[in-house]
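Input: a single structure, listed below in structure tokens.
Complex shown without one protein chain; remaining protein chains in place.
Take a look at chain A:
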Amino acid sequence: MAALLPLRFRMLHYISTVDKTNVVEIMKALKPEYGTEKQFTKEVFAEHLLDMKANFVIDDDEVMLDDKGELVIYYTISEEGKRLLKKYLPKHWQNK
């Protein structure tokens, strides 16, 4: 397996591969790669998403409540996020 990306970078990359996604879906998708690490918590993932939104690389376009009445935010990649990935994503990750 190719070397892992830094978590925030990989999250941005994952968001670029789907139409829209939320923190639970991202964690499910990245569990095989980062699941055993201490940083693999919902709190850490949610913080990365808020930071990336503040840095304009992702957008939060849709919100809803789940069965338990908890807030679910759906994220999409922004044009700036796409540009950064195109420029800085390591080559062996480009077509994944």
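Assume a contact is a pair of C-beta atoms (placed from the backbone, for glycine too) under 8 Å apart; a residue touches a chain by one contact, two chains touch by 3 or more; residues count from 1.
Convention: contacts and distances are computed from a predicted model.
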| item | value |
| --- | --- |
| Chain not present in the shown complex, as UniProt names it (candidates "EamA-like transporter family protein", "Pyruvate dehydrogenase E1 component alpha subunit", "2-oxoglutarate oxidoreductase subunit KorA" or "Hydrogenase expression/formation protein HypE") | "EamA-like transporter family protein" |
| Hidden partner interface residues of chain A, rising order | 3-9, 12, 37-39, 48, 50-52, 54-55, 57, 59-65, 71-73, 80-81, 84, 87-88, 90 |
